[in-house]
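Notes for the one structure printed next.
Complex shown without one protein chain; remaining protein chains in place.
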Amino acid sequence: MEKASAIQLRAITKTFGSVVANRDVNLDIRYGEILSLLGENGSGKTTLMNMIAGIYYPDSGQIFVNGEEVAIRSPKDALNLKIGMIHQHFKLVDVFTAAENVALGLDEKGKFDIRTVAQKVREICQKYGFDIDPDQKVYNMTVSQKQTLEIIKVLYRGADILILDEPTAVLTLVEAGKLFRVLRNMRADGKAIVIITHKLNEVLDISDRVSILRHGEYIGTVETRDATELSLTEMMVGKKVSLNIDRPRAEKIEKKLSVEHLTVTDRNGIKLLDDVNFEAFGGEILGIAGISGCGQKQLLEAIAGLQLADEGSSIMFFPEDGGEKQLLGKTPRQIREFGVALSFVPEDRLGMGLVGSMGMAENMMLKDYDRGHSFFTERKRPRQLAEQIKAELEVVTPGIQTPVRRLSGGNVQKVLVGREIAAHPTVLMTAYAVRGLDINTSYTIYHLLNEQKMKGVAVIFVGEDLDVLLELSDRILVLCGGKITGIVDGRSATKEQVGMMMTGQNPVLGGNA
Amino acid sequence: MEQLIALIKSSVVFGTVIMYGCIGETLTEKSGNLNLGVPGIMYLGGISSLIGVFFYERAVETPNAILCLLIALISGFGAAALGGLLYSFLTITLRANQNVTGLTLTIFGSGIANFFGGSLNKLAGGVGQISVSATSAAFRTQIPFLSEWGPIGRMLFSYGFMVYLAIAIAVIMHWYLMRTRGGLNLRAVGENPATADAMGINVTRKKYLATCIGAGISGLGGVYYVMDYIKGTWANDGSIEKLGWLAVALVIFTTWKSVNAIWGAYLFGVLYWMYFYIPNLTRSSQELFKCLPYIVTILVLIISSTRKKKEQQAPAHLGLSYFREDR
Partner (left out) sequence: MSTQSVHVEREPLVRMVKRDGISNQKAWLIRGISLGSALVVCALLIFMLTKLNPLKVYSSMFEGALGTPRRTWVTLRDTMMLLCISIGLAPAFKMRFWNIGAEGQVLIGGVATAACMIYLGGKVPTPVLFLVMVLASTLSGAVWGLVPAIFKAKWNTNETLFTLMMNYVAIQITSYCVALWENPFGSNSVGIIHPNTEWGWFPKIFGQQYLLNVIIVMGLTVAMYVYLKYTKHGYEISVVGESENTARYAGISVRKVILRTMAISSGICGLAGFIAVSGASHTISVNTADGRGFTAIIVAWLSKFNAVVMVLFSFLLVFLDKGAVEIASKYGLNEYASEIIEGIILFFILGSEFFINYRLIFRHAGKKDKKEVA
């Protein structure tokens, strides 16, 4: 039986500057049903849902709620239409209790009494099986409780249509199970539910229908019972696109890095990295694939000396002249003084890799400003280096003294990558090195990485675009939820295979490390 | 016994000045604005009330006591609120640095107050000592009978009405902040303006209102000081500034809860005046006693930061400006 339609999107298009986030997207959301919105990172899922929630306004297209065309200009408009969205970043006041957070900004008439709110919160909890104490302070809550609170906030405001943006990304397996039970209760209650996700097993587990987006475009909708992981993966990643990225073979392959039993646990006891073991070799590019937030950041930062790891973890470095050196527990400076040339292009370019208010020249010495015994910083060398990078990588900047914050994203990245390569690394790690860059700059970066590989550097490339990873990497390590799903050969692996592994399945279709 | 009563009396009077400053600033800080202009605002409140009633008393033969009170309170509150408005405009709309704006307001307020306080006589055509006796008397009217009711009466009831008004405001403010929808929303603005914004609260409006009303209340401390504490006169001796900073200290001491200001302010008064009642102190060691309120405040600051108890910390977004597109 066809369920009643809650929301219909027709030909929705949204652009940000020159980037098209959504193009002509159609979507149907129905009451009493759970719809999964599936797609890779950057496929436009969140943007699309933000337009329903009143965060963004579409450039063109129509939105129908309960059959009537509407304009949703603010989150308030959305709530008036009984639409509520639970964002990935919680909007909660830490020092308030659950009930106080629920009461925030309500314009109910009548006498205000937090106990009435708390009572209503309890009723909602009972109805759907939430486990929340209305008097508990938010700062004492686990992530899962905070998320529950966000859902309650939306339900309290009478929402019949709920959108959850990657709700399980921050949850443990048990917590996710609990969430799904609640979602099913809500479905039974007749609510329309959308979950944005890229985890196939969840999609198959919870949803009734799956809609797939790829590169901002609507690919199609299938009934979950007709779908398999393979069919969904194919729709999600699409056909392999040839990018013609070079992949030369280096002559000398030498072991540079050996990571063993690397485990990182956060404050809430969640394992961000779970017993990670791998080796990185000079003369090869080791691609790291995975849905974002699967431990890539912690992995690179642990190697760079910026992340503490649990007992029993080990990161061993193998110098040219033999022997081995333990990197774990060292600060970046100690690693440097250790004689280990480790270069790291972090994801947050201006918030970590560079100092935005400084010019190129001053940024050149960020990692080795303390070279030598002089009380003063060097003047000439950074300037020369800056000029050299500016010329070689064709950085567009008014001058090497112009604050790098004012440069465009691609030029910022060139400055950062240029500096890290100029340090003559033995190990070069990059996190999302081509994110937000245009085609030409991206190819410049690929070329630079290949050059380093041919020089015998061990390159670790954390990426999000599978096509790039498949054409650039010699080997691909796939992470899922902090664990290694597998390591495959870059030349023989298929896109479907890696796509499946990213969701936690290891099909072992051949080619293994 | 006599001494104890005298100590309590002087502490209550002293404490009331800073209590106003403190409750007003508490409201302001709850909205996330750290207004270091409290001394300047108290100056503005004090001098405006003085000017207001000074001209009124000169204009009429027999000043009406009620009118005197109203003029003093309204002009004091109003001028201080205007100071708050200036601060709000600079920090909220123009996003100027809060610390620097507050300090400038202190310089400005002290300049205005001492300028007019010092030249009032000349501007009015040379009338000799500035004094608004009628208003001051009205401010210092005590409750009949009760105030003479033995030691208890003298300890509890021998003050002008503003002492009790301060307590009332402190209680009302606490009720507002903790028990009403508006208070809840205001606290959210000071803690996490992005969340408050997302929940449909008008952050800018909340901040403006809290800062202006808070400044007005702080300004009443200046009114009380001028009208009651120094009996309707003016002295360019910088003592309001000192009291203003004590009020800022008191906000920290009370861990941002206005009801705590009721006993906290009197305790500061006791600490400040204690030297007077301890025998055999040299004059130099008396001075050391006067820094007790500040040392106690520092201790509170340290203890609350080491214990990391969130309820005792400053509002999380205190001192920072909010721009929606900053994410």
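Letters A and B mark the chains in the order given here, with residues in each chain numbered from 1 onward.
In the analysis below, a residue touches a chain if its C-beta (ideal position, glycine included) is under 8 Å from a C-beta of that chain, and two chains touch if they have at least 3 such contacts.
Computed from a prediction, not measured in an experiment: that's the story for all the values here.
Visitor: Looking at A:11, A:306 or A:341, which makes contact with the chain not pictured?
Guide: For the chain that is not drawn, the touching residue is A:306.
Visitor: Out of B:227, B:252 or B:267, point to the residue that touches the absent chain in the complete complex.
Guide: B:252
Visitor: Going by the contact rule already stated, which one of A:31, A:56 or A:446 would touch the omitted chain in the full complex?
Guide: Going through A:31, A:56 or A:446 one by one, A:56 is the residue touching the chain not shown.
Visitor: Taking the entire complex into account, which one of A:32, A:319 or A:403 touches the absent chain?
Guide: Among A:32, A:319 or A:403, only A:403 touches the chain that is not shown.
Visitor: Since one chain has been left out of the picture, which residues of chain B touch it in the full complex?
Guide: 34, 36, 86, 89-90, 93-97, 99-101, 103-116, 118-119, 122, 236, 242, 245-246, 248-249, 252, 282-288, 290-291, 294-295, 297-298, 301-302, 305-306, 314, 319, 323, 325-326
Visitor: For chain A, which residues lie in contact with the unshown chain of the complex?
Guide: 15-17, 21, 47, 56-59, 71, 73, 304-306, 331-334, 336, 344, 346, 348, 351-358, 362, 365-367, 369-370, 374-377, 379, 403, 405-406
Keep in mind that, in the parts below, only the chains that are shown with their structure count from here on.
Visitor: Distance between chain A and chain B based on Cα centroids, please, to the nearest Å.
Guide: Chain centroid spacing, chain A to chain B, equals 50 Å.
Visitor: Using the touch rule from the top, collect the residues of chain A that touch chain B in their complex.
Guide: 74-76, 91-96, 100, 103-108, 112, 114, 137, 139
Visitor: Residues of chain B touching chain A in their complex?
Guide: By the definition above, chain B touches chain A via 179-181, 184-185, 187-188, 191-192, 194-196, 198-201, 310-311, 313, 316.
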